[in-house]
Structures are given as structure tokens and as C-alpha cells.
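Left out: one protein chain. Kept in place: all the others.
Per-chain residue numbering starts at 1, and chain names A, B and C are given in the order in which the chains are listed.
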Amino acid sequence: MDSFDLVIKGGQVATASDSYVADLGISGGRIAAIGTGLSGARSIDATGKLVLPGGVDSHTHIEQPSPPPQKNADTFASGSASAAAGGTTTVICFVGQKKGGSLAEAAADYKAKATQSRIDYSFHLIITDPTPKVLEEELPPLVAEGSRSVKIFLTYDGARLNDAEALRVLAASRKLGALVCVHAEHHELIQHLTAELVAKGLTTPKYHALAKPMVVERECTARIVALAEALDVPIQVFHVSGADSAEEIFRARARGLKVWAETCTQYLVLTADDLDRPGMEGAKYICSPALRTTADQAVLWARIKDGTIHNITSDHAPSRFAGPDGKLCAGPNPPFTKVPNGLTGLAARLPILFSEGVSKGRITVQDFVALGCTNAAKLFGMFPRKGTIAVGSDADIAIWDPARKVTITNALMHHGSDYTPFEGFEATGWPETTLSRGVVVFEDGAPTDTVGHGRFVARAPYDYIKPLGA
Amino acid sequence: MDSFDLVIKGGQVATASDSYVADLGISGGRIAAIGTGLSGARSIDATGKLVLPGGVDSHTHIEQPSPPPQKNADTFASGSASAAAGGTTTVICFVGQKKGGSLAEAAADYKAKATQSRIDYSFHLIITDPTPKVLEEELPPLVAEGSRSVKIFLTYDGARLNDAEALRVLAASRKLGALVCVHAEHHELIQHLTAELVAKGLTTPKYHALAKPMVVERECTARIVALAEALDVPIQVFHVSGADSAEEIFRARARGLKVWAETCTQYLVLTADDLDRPGMEGAKYICSPALRTTADQAVLWARIKDGTIHNITSDHAPSRFAGPDGKLCAGPNPPFTKVPNGLTGLAARLPILFSEGVSKGRITVQDFVALGCTNAAKLFGMFPRKGTIAVGSDADIAIWDPARKVTITNALMHHGSDYTPFEGFEATGWPETTLSRGVVVFEDGAPTDTVGHGRFVARAPYDYIKPLGA
Amino acid sequence: MDSFDLVIKGGQVATASDSYVADLGISGGRIAAIGTGLSGARSIDATGKLVLPGGVDSHTHIEQPSPPPQKNADTFASGSASAAAGGTTTVICFVGQKKGGSLAEAAADYKAKATQSRIDYSFHLIITDPTPKVLEEELPPLVAEGSRSVKIFLTYDGARLNDAEALRVLAASRKLGALVCVHAEHHELIQHLTAELVAKGLTTPKYHALAKPMVVERECTARIVALAEALDVPIQVFHVSGADSAEEIFRARARGLKVWAETCTQYLVLTADDLDRPGMEGAKYICSPALRTTADQAVLWARIKDGTIHNITSDHAPSRFAGPDGKLCAGPNPPFTKVPNGLTGLAARLPILFSEGVSKGRITVQDFVALGCTNAAKLFGMFPRKGTIAVGSDADIAIWDPARKVTITNALMHHGSDYTPFEGFEATGWPETTLSRGVVVFEDGAPTDTVGHGRFVARAPYDYIKPLGA
Partner (left out) sequence: MDSFDLVIKGGQVATASDSYVADLGISGGRIAAIGTGLSGARSIDATGKLVLPGGVDSHTHIEQPSPPPQKNADTFASGSASAAAGGTTTVICFVGQKKGGSLAEAAADYKAKATQSRIDYSFHLIITDPTPKVLEEELPPLVAEGSRSVKIFLTYDGARLNDAEALRVLAASRKLGALVCVHAEHHELIQHLTAELVAKGLTTPKYHALAKPMVVERECTARIVALAEALDVPIQVFHVSGADSAEEIFRARARGLKVWAETCTQYLVLTADDLDRPGMEGAKYICSPALRTTADQAVLWARIKDGTIHNITSDHAPSRFAGPDGKLCAGPNPPFTKVPNGLTGLAARLPILFSEGVSKGRITVQDFVALGCTNAAKLFGMFPRKGTIAVGSDADIAIWDPARKVTITNALMHHGSDYTPFEGFEATGWPETTLSRGVVVFEDGAPTDTVGHGRFVARAPYDYIKPLGA
């Protein structure tokens, strides 16, 4: 056995199933061997550390165009630095069709931006205008080249599809073999409740949660499940935020449907109370679905454990707080209706999951790997290239110190925003060194000089419809 | 990297999470390296084959004393040959206290027999008489030396505990940190229904299923779950045979209890109709719990997929059909009450699970490994030494041909019985070569000369009470 | 105690709770006394008969304008004759706003027609165009004068509301204290599935059931429940046709919501197989929701027994089969999309419920009274004037022969259509004499000369929001 390009020595290697001490031999950007006594041109000592697959975050908005004056706070350079800082080595981000615009052009523009990424990436295709041209001419080649998933919104003016349009996208996706990801909230009910609140002058950030209560998500989850069931289309419901929508997912899966769900970091550690922080601080926590309660958090953990929730993402959607394009772009005291939605979370995702999950004894390290890395790679057709440590897999690795205590600050996040909603979170367990295809992209508390190292991950047709293995 | 004792080359290695092509390097009976281009003193070409962890069958009765004239049809030599023939490399079998007898003496006797095993083994401790002496003097050293699980029967004269006794065993096991495994059927209801059938002269084999209907198992499952819950003791319910008892397990787990369940091969492919085969053929299918329906089989698969059922065992309990100590030991046409219970199944377990599961598309190869190998090893404290392929793990390996079609015959089972209840089963996928700690124990359709190769697996205290990781 | 106008002597009187032999004394159109040995100006001997409250059918389309060339086959004279023939003495029928039209004018027109009724009646108000004028100017006085319920459609072109409109109606109804009744099927999914079927040339009547499968009803039931829950509005879901939508109602009620449900006669005795009768016979069975399966029928009975389904109606919506305005108005072999929806059922409702329920031992006579008479009267604010036999209640009475066997024919229905979908149904139990406010409206197999006897039942505000009493 020859010398390797790089050896990671003596760490506790963990996959979604296993955990054992071994050296990893890396050559040509891939894992070439797992053993002991391996030697190579370079080596990293991982003794006493966890050697985990790099994270796969299948729900991230990076450098995605926003309606002015809002602006996504990250470039691919900063967003991928933030990912790497948090132990994540693969992101799926979004090609977004504009209403009336071309999906193909949006894809071309976005691909050009993505070349700056430090880590590997793939795309979900947001369809906002499912014209025959889009569905029959523009979508097929994009899916064929590896963007094998579609995203639809059932709320948000400018993005939402009505049910007739949603059905057209579902039917087209089924034909092409693309997984449909869904933002599920009942649009008109949100509008109705919002109008009532606005009419009463109730517009501070805390009312955001009352304008989008759990029932809007529960209803819409049940609805999209029904439409997908009727047309036999596999879907993933994005950002399941609490008990009621998780129950709908549970019921769908109990019927044997090809329905998967994610939840996001913020729904596990933040609540609607954060929207009621003094002054406009609450605006920092405006995202959709809205934050829920601690009781919902407990249910989410139970649903994570029983497999109802398949993976954990960040729904990274960064705005700055200050400045003309940030959370307060509409003025110093905007109504909640004028505050851009979304939280930054790429770097915080895995440390918070590790800390709340593994360090607090809710899940094992293997479960952590499954929820943060493996399951998303499997669901979106990137496995075993991504999401695990196995011979032949990409050498996407995060070396973790499971005992390290870190208090989260914005500086540690390495993203483009001026704040993090997780400021002050006390983490136990932290990624120290991150490698993408064998190249160190983050170490010693800073990203390395790797802008542009990332590559597009083309996803071939895969067996995501198998009932258990996903 | 030095040369290995043995290299298994070019197979499709699979674990409970992964699947990839690699060589395995084996030295000192353990997996030393996973890579490509490995070389060693010997090698096995596994190109085009699956290289899987050897099976772990946590429920086997081998050479266990039976009440005369019945006799267990296997010795450790034959039982372990049968295991190896079916790709299984670790069994847990039973030290059985006799009513009024000593547990310690039973253990000493049984250990002496087990030294003849070709593969590794561990023991569950059957307690039939929980006297203070047994619980306080005999049990603790046995648990301490590594038999870290207790088995109780809630039915069967001569073996059953009443609820007061069961509570004493549960309490003692909790104190010692031993998992309690349970045969759960309502004894008095079985007696009542049996007496009614006998009084009506309804005693052919098919009435066995009516004497032990699902309700006796459902009730008793709910009962032992309640007792375990009240005393906070982790348990595994053995041989869940159908929908109703599986539902009780589901409910227990939804309450967050430390309750696990197994089902057995026979409940997935045989039904109560087999008890109604012509003549006394039905006697070949008498086991407890009784065989159920195809509807139950469908529910069992659903419960396997959702994690309610944790692993699949054989409940290997071999009787010969013919002869003075077999199924017909009480005469040529015995009433079902006089037929020894139990089916042979060690060799058939994994081929049937593979065939019905993987080949028919119900589960992935990774799921197969989890259900047949990894989960039992985890639940019973033998992981990662057993149940997976990882650096440092015992080199217990089964090399499978996933495409091979085999019709099961008794000769292929290599056990001591004169029949198999799975005769004629058409399998797709078959284990070809089986290794125990790097030594080939079965190849070319026959066991190798390895009687006595097996070693006792001592199980140290482990984290089986963690809610998700098991 | 003075002499009564009329005495019904010696019958078995039954209410939703009781059953006993007594005379009823009737004066001034009301029940004046219950006792024995009563005497009056006239008397009816009911010895050996059941004396039950007249039926309350809260879902009937009578002489309601249809889009040409279709035509409702009943006038109030014929429709109320049919009701009386089946033992029903109160109907709620529909004032229907035309898209863009005036609700007030529709009400005025319809009231004029209703004066011809032989039995008492009240109105649901169909809103198809919830403009501010309709909701704020036209609706309030109609509710105030006693039409204290609103009907909305979520499917059917020309009638359906989108969700934003539905929310406006719910909000207005809540303010006014009107119960909202809902036809719940997912419009766009029906359109999508219909278009697929039409594109494939699959347009015979049996495809009607495939264009409107259970999932369209289940989804829409969950949706309207969610909207009503969000705005805290009591609703009744109309014509629950099978297991899945009934489950949604069950879940809503388990959450403590003010949600009630009805099912209709046809869903208890007809199935989708009737749509596949030879030639165009299947067109006789086209109604929405579509007919389901026998398994659904079994679930409906279970849900009737556990209170999930509150009352049984006819959804009487009569078309002739032959003729230019009937089921075949679009030609001799129309696609299912061109066949008018709806079945005739006023006269058949109670006999079928009695026969399938009481005579077959599924329910008691008291349950029959509750399901056919009392519960609807309570839910819609007509109790105790209607729906029971109590001192002071209107003397609306049906005298039943519980043992009489009758084969249903169209002639026995006394309606305006040329067919009944229940032709050939073998009933056990039949209403013989029907009285409205003490006046015999049907006897000896024929309606009496009572056109115009009926009066509008104004419904005052009532306690329909109490969780149990309804």
C-alpha cells in the first residue's frame, strides 16, 4: 500500500452506523484507505478527536437575488467560509426563477456566481412560474445535468404557486424524476390574519408569529402531502417547525408515502419569545415558518428520534440587521410585514446539533452524522460520494473536538451578516478542521485561501423512492 | 502498510449505513484495513459479491436441555455449522435454570458444551425460579463475567414466572444492568382456550393457533411493558409475531420507554395455514407464538421499516420431526398440546431476510445489515466488536452472492434436524463464504474443520439505555 | 284535561333517548299531552306502530335554479310530498346566490316558491360571491330573520369560493352567529385529474369516481377545518362520504373544535361500482362527493356510532334521467363531466336508515330518531320545536310500521324525477302516516291536499357551540 497524499491519524472515525479509531488515507481527493499505521505526504493528528464526514446542508440561500432593497448578506465566498467554519462541506442552494422570467437564465447566472464557492454545491430549482416553456423546455436539461430537485413556495407574493400551478410542477417533476421540496404555509390565511393584526396596529415583531401560527403550516403540509399522494410524487417538506406539522408528516409516512421532512437548527433552540425581545431586536428572529414553543421543540426531538424528521438543515437566509438592505431596510421601526424573512445559520447548524443532541445525550454521534450529513446526501442523490466516510468517498471531513466549549459569537460564524441569532449559545463540541476533497478549507479558526475550490455536484438518477433506505 | 494475514478483495462492502467497493485487510482475526490494492498472505476474490458483517442471531436455542423425551436436535457443532451456513457468525443462546435448580450449575454445564462451537457465542440467562439465592448470589457473577441479559417466560409450565416473580427478576436485572428478554403470552388464557379446544376434541395442529391467538400475545406484551415501565427496566420483547403486539411495542416506544422488539424469520414468511397442512405435516410448524396471517406479515414489514422492530432473529429451536425425541415423540398423531414447540431456522434466517427484504425491494442492503447484524450487536453490548465492518472489529464476515438463486432444502441447512420448515423457499441471494475472526468456517457448501474455534463473547456494561442509539 | 284536537293512540313513542307506549294528545298543532286514555276530536290508532318525531332533513335541494339546460326535478309541491312520503316533516333547503348576483333577491325569489311546501322548511344561504355588499348588507338581515346558516362550495365552477373568499365568509358568519356548511373537495386537483382522464378518453360514468377520489375530499376537509379553527367558526362538513374524511372530522372533534359532520343515505348503501352499471345507467349515480366502497360504508357506520357523524341527510338534488334537462341533457352518451351531479333521496332517506340501521341491529330506534330527526334540529337551532316528541313541540309525527317490508320503486318516492337510485332496495320498516303540526300530510300511500301548508321555520340564536349538547 503506497503512501497517501494525506493521512488523518488516530481519530475516532464515526459514520451513521459506526464509531472506531483509525487512520484515514486520502489520495486524489478521495478516501483511499481506512486502517492503522498509514503514512502519507502530509498528516493531521486527530488523536482524541472525532473524524466525521463533512456536513451536508441541503437548504441554504447563498448569494441568491432578493427583491430590492433587500440583499442576501452572503457571497459564495463568505457563505462557503461560514459552512466550512461549521464543519459543512456540501451545500444545496437555490436557482430561483423570477415571476415571468426564465429558469434557464437564472440557472446560468447563478452557476457563474457559485464558481467562487470554497466547498462543493448543488442546486434546487425554484419554479415560480410553471409555464409550459419552463416545464417542458427549461426544466428537463437542468435536471438532466444534475439539479435533480425542485423547490416550490405555497406562500410569499412573487414566489408562491397556487394549487393548480403546484400540481403542474408536481406532475412535471414526477416525469423527470426530481424530488419536490416545499415551503408549506397557507397563503391566504396568513394574509387574512396579517390584515387583522395590521388593522389593529399590532405590528411589532412578536406579531409575526401570530400572523403565521402553526395552523397555517399544519394545513398546508397536509395539503401538499395530499397533492403529492394523488400524483405519486416524492416530496420533502421543508422546515417543519413544530408538533402539528410533524404529525402530518408522521401520518403521511405511516401511509407509506414518499414524504420526507427536515427541521432547522432554529426550531430546536429558539422560540417565539425571541421575537419579543426589546426594541427591534425581535426583528433578528423573523423567519418563516415562525419560531414556536419549547413544547414544540420537545416534539421535534421525538420526531427526529423516530425518523419522521429525516435531516437537519440551516435554512440559511442571511440578512444584515443594520444597513439599507437588511432587516430594517424599511425604516428603524418597520412593521413585521416589512422585515425581510430569514436567519443566518450555516456555521451554527452542526455545532448546535452536536451540542444539543450528542453532548446532552439525546442522540449518539452516529445519529448526529446521519442527521447532519448522511441522510441529506442519501435523500438528494449524493451518496456515497458525500455524507459518509468510506473508501471511495470524497474526502470531505470535519475534525471535531467533542469536549471543546465555545460561546457562539458573530465573528465565529464567518458569514456576511452583522449578527447571528445564536449569539451567546454555549456549545460543547466544535469542528476544528474542515477538509473538502482532501483540501483543508478551514483550520485554526479561519478559512484557508480556497475561494473557487468548490465544484458542482451533479446528481444522477437514484433510488430515493425505496421505502426505507431513502 | 504491511501485508495482511488475509485480504478479501474487490467486494461490495456494506454496513448499516454504507456501501462501497473496497478490499478488506485482516490480521490477528480483526479488520486491520479497508482500502484498495491491499495484499496479504492469503486472499479471497470477492469481485461482484457483497462483503457483509457476519450475522448476529440473538435468539437461538442450541444443545439446550429439553424435558424428556424431547431433545434439542442440535449440538454446538451442528448448530454453529448451520449458523455459518447461513452467514451468521455470532449467536446468543441460553443458559437455562431448571425449576428448583441452580442457575450457576446450569451455566457451568452449558459453557462446557459451548466450547465446541465453530463461531462466537454469548449467553442469555433464563431464570425460572427467582429465589433470593439465584438473584442475589448466582446471577451477579454471571452478569459480571459477561452474560449481560436475562430471559424470562410468562408462559410454559416448568418455565413461566408469575407476575410477582417477574417483578423480582426485573428489579434484580435493573440493579445489575442486565437487559431482560421476554416471552410474552398470557398463560392462563392459553390454558383456558386449550382446555376448551381439547374438550371439544379439536386437537390437530391447526388448533395450536386458536389456543394461542394474537390476543394472548398482545395482552402479555402490554403487561410486561407496564411492569418494566413501572420499575424502569430496559427490555426486549421476543418474537413479536403480528400486528397487535407490534402496536403495543410502538406505543411503548412512543412513550419513550426502553423497549425493543425482535421478530423472527418464520413470522415473515409462514402463516397459520401451514399448521393445516395434510396429515401431521402441520406439526412441523408448531411454535410459540403461533404463526399468524399474511396481513400480519405486512404489518411486521411496516414496523420493521419504522424502527418498531429492531432486529430479526431465528428463534432457532430445533426438533427432529421423526424419531422418539422429535415433534411426534408423543405418538404418530399427537394432539397439538403434546408436540414440542419450536422451529429450526439458524441457516435460513439471513437468506430469507435478504431474499424477502433486499431482493424484493422492501429494504436496502444497509437495512439488511442493520436488521440481521448491527442492531442486535448494539442492543446486546457486542458492538463494534461484532455486527459491523470497521477497522478494529472482529473479522466476522459473510461473502454473499446477491444474485444467486437457491431453493432451500434441508441438506443446505447443515443442522441436526431432519427437516426445515422453509423447505422449497426460493431464495435470491445467498452467503457463499463465512469467516469468524478471519478464519473461514464455511465455504464451498460445507463447514470447515473448525469445531471449537468459537469463543465466548463477554459483554461489558454499555449504553443500551440511550433513547435513540440503542 | 280537556279533549284534544287529535289523539294518536297506543303507539310505541320513541325519542332520541326513550321508548314507551303512550297516547299523544295534539292541539293547536302542538303536542299537548303524553299519557294514556287520552281522547280527542279525532284519533289515529297507532297500536303496534312506532310513533316517531317527523324527520328533519337538513340538506335538500328543492326547486333550486340550476344552470340551463339542467333543471331541478322537484317543485316545492313535489319535493315536500316526497319528504312526507318518507316520514320527513322539516327540510332545510338553499337560497343560492348567483355569481355576481344578489343574495337578497335570490332569497326573495326562493321564499316565494317555498310557500307551496306541504311541510315546514328553513333556508341555508349559499354565498358564491362574498362581496362587501353581500356580506355586510344582504347577509345580516337574512340571518336575523332566521336563516341562521351559510353554505359554501370549495369546488364547482360558478359556485366555488377560493380560500380567501372562504375566509371572508367564515369571518362574517362568525360575527353574525351563523353556522357555515361546507362542500369540501379540492377543486384544482379534481380539474387536474379530470383533464388527465379526458385526455385519455376515459369519460364513461365510472371515471367520475376517479376524477374525484377520496383524497380530494380528505384534503379539503382538513383545509376547511383549519380555516374554521383559525377563525374560531363553527362548521358542518356536508356529505362525508368515507373513511378518510371521517377521520379528519374525528381528529377535529378530538381537538375540541366546533366541527360537525353529516353523511348521506347514498354513501351508506351505494358504491362506486354503481357508476359502472351497463350503458349510461351509471349516470344515474353521479353525485359529488363520488360514491365510495363497502369498506368506507363500514367505517361510516362506526363513525356514526361514535358520534363523529352527527346526522344523516339526503342531499336531495333531483335530476330526471331522461329528457332535455336531465342527466343526459348533453346527449345520449355524455362524458361524465357533462352529467348533472346529484341524486334524489328525500323519500328514501329515513326508510333506508331505519332498514339498514334498526332492522339490521346496527342502531336502536332511539339512535335512529337522533340521527334522522333530533340531532339536525339541535344543530340548526330548531329544537325542541322540531326533532322530538315532547310537550310543546310541533306535532310533526311519523307513524312507522317497523315490520313492513317494502321494495323501493320510483312511484313510492312521490318526487318529480323519473327514477330513484335506490330502485329495488328491500326495506324493512316504513312510514305509514305523516303529520305536520297535527295535520296529516301523507297517508294511505299518497300525499294529502296540503300544498302550501308548510311554514318557514325562523331560527333564533342558539347554543350550538356547547361542546357536547350541540
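We take it that contacts are C-beta pairs under 8 Å (C-beta built on N, C-alpha and C of every residue); 3 or more make two chains touch, one makes a residue touch a chain.
What you are looking at is a predicted structure, and each value in this text was computed from that prediction instead of being measured.
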Interface partners of the hidden chain - shown chains only, full complex considered: B, C
Of B:105, B:137 or B:188, the residue touching the omitted chain is B:188
Where the complex has a chain not shown, which of B:226, B:330 or B:406 is the residue touching it? B:226
Touch as defined at the start, partner being the missing chain; which of C:332, C:361 or C:424 qualifies? C:361
Extract the touching residues of chain B with respect to the undisplayed chain. 162-164, 167, 171, 186-189, 191-193, 213, 215-216, 218-219, 222-223, 226-227, 229-231
Extract the touching residues of chain C with respect to the undisplayed chain. 1-2, 13, 15-22, 25, 32-39, 253-254, 256, 302, 305-307, 361-364, 366-367, 370, 374, 384, 388, 390-393, 466-469
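As a working rule, only the chains that are shown with their structure count from here on.
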Taking each chain's centre as the mean of its Cα atoms, which chain lies farthest from chain C? B
Ranking chains by how close their C-alpha centroid sits to the total C-alpha centroid puts first chain A
Find the geometric centre of each of chain B and chain C from their Cα atoms only, then give the gap between the two centres in Å, rounded to an integer. 59
Rounded to a whole Å, what is the gap between the Cα centroids of chain A and chain B? 41
So the centre of each chain is just the mean of its C-alpha atoms; given that, what is the distance between chain A and chain C in Å? 51
Flagged in chain C as touching 2+ other chains are none
